[in-house]
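The structure is given below, and queries will be raised subsequently.
Apart from one protein chain that is not included, each protein chain of the complex appears where it belongs.
Note that the chains take the letters A and B in the order they are written out, and that residue 1 is the start of every chain.
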Amino acid sequence: MSTHENERHPDFGHVAPLKALFGTFGALLVLTVATYGATYIDLGPLNIWIALGIAVIKGSLVAMFFMHLWWDGKFNAFILICGLLFVMIFIGIAMLDSAQYQAELIPGYAPAIHP
Amino acid sequence: MSTNDTPMTPAVVPENYLNCSSGFRSWFFTLDHKRIGVMYLASILAMFLIGGIMALMIRTELLTQGQTIMSSDDYNKVFTLHGAVMIFLFIIPGIPAALGNFVLPLMLGAKDVALPRLNLASYHLYVVGALVCVLSIVLGGVDTGWTFYAPYSTTTNTHVSILTLGAFILGFSSVFTGLNFIVTIHRMRPAGMGWFDMPLMLWALYATAIIQVLATPVLGITLLLLIVERVMGIGIFDPALGGDPVLYQHFFWFYSHPAVYIMILPAMGIISEIISVFSRKHIFGYRAIAYSSIAIAAFSFLVWGHHMFTSGQSELMNMIFSALTFSVSIPSAVKMFNWITTMYKGSIRLDTPMIYALCFMFLFGIGGLTGLFLGSLATDVHLHDTYFVVAHFHYVMFGGTVIAFLAGLHYWWPKMFGRMYDEKLGRISAIIITVGFNITFIAQFIMGSRGMPRRYYDYVDEFSLLHFISSMGSYVMAIGFFMVAGYLVKSLVSGPRAHANPWGSAALEWQTQSPPVHFNFDDDPEVCNPYDYSRVQYDAASGGYVRVPSEVKPA
Partner (left out) sequence: MSDSQSSSHVDSAAHAANPNLQHHFDSMEQQYESGKLGMWLFLVTEILLFGGLFCAYAVYRHNHPEIFTYAHQFLDKSLGGFNTIVLIVSSLTMAMAVRAAQLGQRRLLTTCLALTLACAFLFLGVKFVEYEHKWKHGLLWGKNYEVQGEMAGATEALMIPAAPSQSGSAADVDPNATILPRAARAPEGLAAEVGDHGDGVADAADDHATHGLEPKNVHLFFGIYFVMTGLHGIHVLAGIGVITWLLIRSLRGDFGPDYFAPVDFTGLYWHVVDLIWIFLFPLLYLID
């Protein structure tokens, strides 16, 4: 599949090594199977954290190697982390609040099972 | 530099970005940031006119008790559209997209913004969004209030879906402008201009852009969910389907609180420029002002719950948000003190932009301090949804942003169009607008503290006098605005030619001719401290300021 018509490296921008790309690909496949397999083990409330943990690892792999963050200027990674941070602030506060407020004040709104 | 070589104002207008090409296509499909800025300016002013007429309709309706000029249903629609038009179509794009677009690359000594096509796309999206919003008005309007609170917005028969679709499109326009500014400031600074050598306007636009990029998508998804809710009945915000309407408010204010800083931050940038230039004194506390812009942007994401103290939000979050709200006052006050200190012992000139800047400090001071009343939990429960909130909001948004917008407009008008306006009329109308504004809204502060609820069609006897005064104030303001419109239009036709640097600023945008050439600068401008006035001197022969060469290398 490799065709070498005038292969030359560009003056700027990083060319990802094949090893990194295929390594990432392999790791992603393994982790997908792991996520799938983890659903057959019941760890109670830990389940979701394991699933999310694996997803975070997979996401980081994609961001670092497929998206070149590992080799890029650090500012792009900084932007991504900032964005995630603000998503977490948003979700965190909304969850904290909705778990607290007296939902029975809202007509028709079903209160939480866990008080 | 061309300014040094041509002391005399030339009789023929030299080639510039306005006259280098002509025709509809050369404007509507231009990639030139200056033309895009001017088109934005014209568009937002048209929207300001529509929103302003609606404001006058509201005040006229409230002039007397009972029905004055319209039915209660129409009144609901008019105040909704006044809010939506003013916020989404005028004030959010107002300073960044119109004035910012024009001056940002000039201040960087660059030929254009980094992504000119994206800039044009932003304007086209603005036009499409504006047309969609106008369509909703033509079809009969919306009566939810500009906040579109669920569950009313999911059940009313008015055209909420169309208006929110318009706001959704405008959100993209706003994101593209912000994104473009961040990239431009990062990648297009000229050699020799570090982060702390930039004019403070650029710091303000940068902080604004951060909020635009981080907050606007959440508005996008909120409005999208609202449309899906209305069209398909998805139930996420609808209590009748087990959904949570308070969650809608979290979604909405996660954007819309930071959005008020999208509105005020660039205004603060304009004031930082003007105060320094018209005091002929280096800005005091440069780094403090720069950092406080970023701090405001960051804090703005942590305080949205103070809009929801009485919404059913939990007591825990109420207390946390109330405490966090006070943190925003710190960077705002830092700016305020720095502006005042900049003026101290300066040689102050009271030209029109400076008059507006002083009015800004007065009005924004009142707006900011009343914000503290509303941020404290116990007072807010009493004042929530009264005219006190309306007055506070207008003191910040009108007294802050619109006054600063006018300051910036008058400040950069000679650069944009190469013409001077009537200075005396400028000063008089600035004062008329400020006086009219105070009459309108001080009356509303009093009414609010006495319990007059906002958005009501009618009121009891005891508020008659105050409502009457408030309406009269709004007419005074309208007179001021018509004066501004009059002399600005006149200046375009017959105003005297503007000098390249009429105010004596040291920033880069004044180093090119007025109006600038198509590619902004004939030669690369000399990068220097934008607040060092020692090398900018008045030149009586040309009637403006010129740079004098100095033996000392500029810092």
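Here is the rule we use: a contact is a pair of C-beta atoms (placed from the backbone, for glycine too) under 8 Å apart; a residue touches a chain by one contact, two chains touch by 3 or more.
What you see is a predicted model, and the numbers here were worked out from it, not measured in a lab.
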| item | value |
| --- | --- |
| Chain not shown: contacting residue from B:G37, B:G100, B:G129 or B:P151 | B:P151 |
| Contacting the left-out chain in the complete assembly, out of B:T144, B:N180, B:S311 or B:T370 | B:N180 |
| Omitted-chain contact residue, chosen from B:A121, B:L135, B:I294 or B:I428 | B:A121 |
| Residues in subunit B touching the chain absent from view | 31, 105, 110-118, 121, 151, 155-157, 172, 175, 179-180, 182-184, 186-188, 213-218, 220-222, 224-225, 228, 230, 232-236, 238-244, 247, 250-251, 519 |
| Chain not shown, touching residues in subunit A | 1-13, 15-16, 18, 21-22, 24-25, 28-29, 32, 35-36, 38-39, 42, 47-48, 51-52, 54-55, 58-59, 62-63, 65-67, 72-73, 75-76, 79-80, 82-84, 86-87, 90-91, 94-95, 98-99, 103, 107-108, 110-115 |
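Everything below uses one rule, namely that only the chains that are shown with their structure count from here on.
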| item | value |
| --- | --- |
| Subunit A and subunit B: spacing of chain centres that average the CA atoms, whole Å | 37 |
| Subunit A residues touching subunit B - in the complex, by the definition given at the top | 75, 82-83, 86, 89-90, 93-94, 96-98, 100-103, 105-110 |
| Subunit A partner contacts - residues on subunit B that touch it in the complex | 186, 214, 218, 239-240, 242-247, 250, 254, 301-302, 305, 312-317 |
